[in-house]
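One protein chain omitted, others in place.
On to chain A.
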């Protein structure tokens, strides 16, 4: 912060009501969805939200590892969370039983259990493996979006596509915080079924000044989820059309801009 050009740039952004990465308060980061990146599993998705990249793979429905873990009327959903050692600026190895990862896996599991028709696959096991390849804030939302895309790519029956987005700050309320904004502002992650308008997950670990602020932040997060859904729906629809074309041997692979915001 001692460089004068950096101070001037921040001042210039603040004067134009822009954030440090040049976005307005209601803009989400550039998102990119790639489905089918891992050929050995039924469903896989690589999601990039800004500089946060998350890879999710779906295995199943398959037999449970132990018969005692089976449920007679529905499938068992297991989510495993991991991070690559190179995902942050300082390289470090995070074990998979880290408490933050266990909590994140549990949250992703609850968000997806609200969407998948688990009763259609009795006595089976559905496993989702999530790996963070690059982290720049909003990793829980990126993980939920990646897992949701992978589940849809695997062909599992779902009620709606789960979309997640974070909102933070109070005045003004920001959408889709990056890493620097997460440190300075209130952060609330929100996941919802956008076509039904149902919130399936909401998490906030900050001190909110009032109830009206909570309503405002939650509404802004839901607007962010709808914006994420617009990008995700276009990517899924294009991927389905591409798979149908390649199934008939008429695939023309072209880099399109519809799934890039």
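Following the convention adopted for this analysis, a contact is a pair of C-beta atoms (placed from the backbone, for glycine too) under 8 Å apart; a residue touches a chain by one contact, two chains touch by 3 or more; residues count from 1.
The working rule: contacts and distances are computed from a predicted model.
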item: Undepicted complex member, UniProt protein name, chosen from "Probable cytosolic iron-sulfur protein assembly protein Ciao1", "Exosome complex component CSL4", "Mitochondrial ribonuclease P catalytic subunit" or "Light-independent protochlorophyllide reductase subunit B"; value: "Exosome complex component CSL4"
item: Of A:28, A:42, A:190 or A:204, the one touching the omitted chain in the full complex; value: A:42
item: Of A:14, A:183 or A:241, the one touching the omitted chain in the full complex; value: A:241
item: Which residue of A:65, A:183 or A:206 touches the chain not shown here; value: A:65
item: Omitted-chain contact residue, chosen from A:55, A:132, A:154 or A:177; value: A:154
item: For chain A, residues in touch with the removed chain; value: 41-43, 59-63, 65-68, 70, 117, 121, 123-124, 152-161, 193-196, 233, 236-237, 239-241, 243-244, 247
